[in-house]
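Apart from one protein chain that is not included, each protein chain of the complex appears where it belongs.
Moving on to chain A:
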Amino acid sequence: MNAIDGTSRQLKDTEDQTLDDTPSLLSIIIDAHVPSWEEIKSQISISEAVASILVFINAHLALHNSNSVNVIGYNASGARILYPPKSGVESTRSKEREERSESVSDGEQAPSKKDHSMYRQFKTVDEVVQTELWNMLNHTNYVEEEKQHNSAISGALSLALGFINKHVFVDESRMRARILLLTVGHKNETIQYIPTMNCIFAAQKLKIPVDVCKLGPGSDQVFLQQACDSTHGIYMDISEKNSKTPKGLVQYLLSGFISDPSLRPHIVLPTQSNVDFRAACFLTKQVVDIGYVCSVCLCIMSQIPSNRRCPTCDTTYSEKTLAGLGRKPLKKKKKKVVKP
């Protein structure tokens, strides 16, 4: 355990975050894209994953009696908040208040299954998340969904940030917040570059760590790595590709991601040290390693736009410059051939 002790780093950190009893809000974003789950069903089933997540949520709630949680699901067609339920944050709050005042009233609002062996708050969350998630999974048209390649990760992140903003910054409750993104990731998934980057910058500004746990075989999520890196979150790839397996998901979650934001400066985070900093082309949405950059608005392009104008700021590029760029290699070929 000594390994995670990072207190030597404390001296370096200028931020003086005193350890106190501040509760924290955990926002969990769950990938609800069924085909991806189906792809990795030999390693982990949805129900197993959901069970792991619920255990993790319960653990978070158990750490402090004012800790709260927000669960968001996303698939290719969109993202939605699963918990707290739509019917109103107010009702759940009043419920919580009831519970805290220990008025044991098993009224109409009580969950259907009466299981007295379970802490009430856990139970509410567990049931709501399960029901809402199944709803979401069942009411998706997979064929339609498949036509849309853009993943709704950016949408989900926005939702989470919005929720955090409302409950932490607008309400001015003294809370810390963090986001955990649980993504499976499939091959065809393309994350929208600009919306995602905007979310990352917002999180960075609000000092909200974004953690990412990647389960599936999909391609490396460049932007998610960047998200973790710039918000001081944890990026963990536990897919087969990384010669790991998501089988022990609950263990990963509980040992890797449970650390409260207030603890983060003091411990060594199990994140990935190599971060891919590449950006995506604005035209093709592909990650590029060498490309062109608009000299006016810094828009990134992997090819010269066909209409000779910047796709973002509409700057018309000078013919001369473009002619220079367009001329691909090289006339030395002859010489090279002659040599041998």
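Note that in this section a contact is a pair of C-beta atoms (placed from the backbone, for glycine too) under 8 Å apart; a residue touches a chain by one contact, two chains touch by 3 or more; residues count from 1.
The rule we apply is simple: contacts and distances are computed from a predicted model.
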item: Missing subunit (named according to UniProt) among the choices "BOS complex subunit TMEM147", "Beta-adaptin appendage C-terminal subdomain domain-containing protein", "Rab GDP dissociation inhibitor" or "YALI0B12452p"; value: "YALI0B12452p"
item: Residue among A:Lys166, A:Lys247 or A:Arg308 touching the omitted chain; value: A:Lys247
item: Selected residue (touches chain absent from view) among A:Ile200, A:Ile238 or A:Met301; value: A:Ile238
item: Sites on chain A contacted by the missing partner chain, in the whole complex; value: 3-4, 6, 8-9, 12, 34-35, 37-38, 41, 45-48, 50-52, 54-55, 58, 126, 130, 134, 137-138, 142-143, 146, 149-150, 187-188, 190, 192, 194, 236, 238, 244-245, 247-252, 255-256, 268-273, 282-286, 289-290, 296-297, 299, 311-314, 324-325, 327-333, 335-336
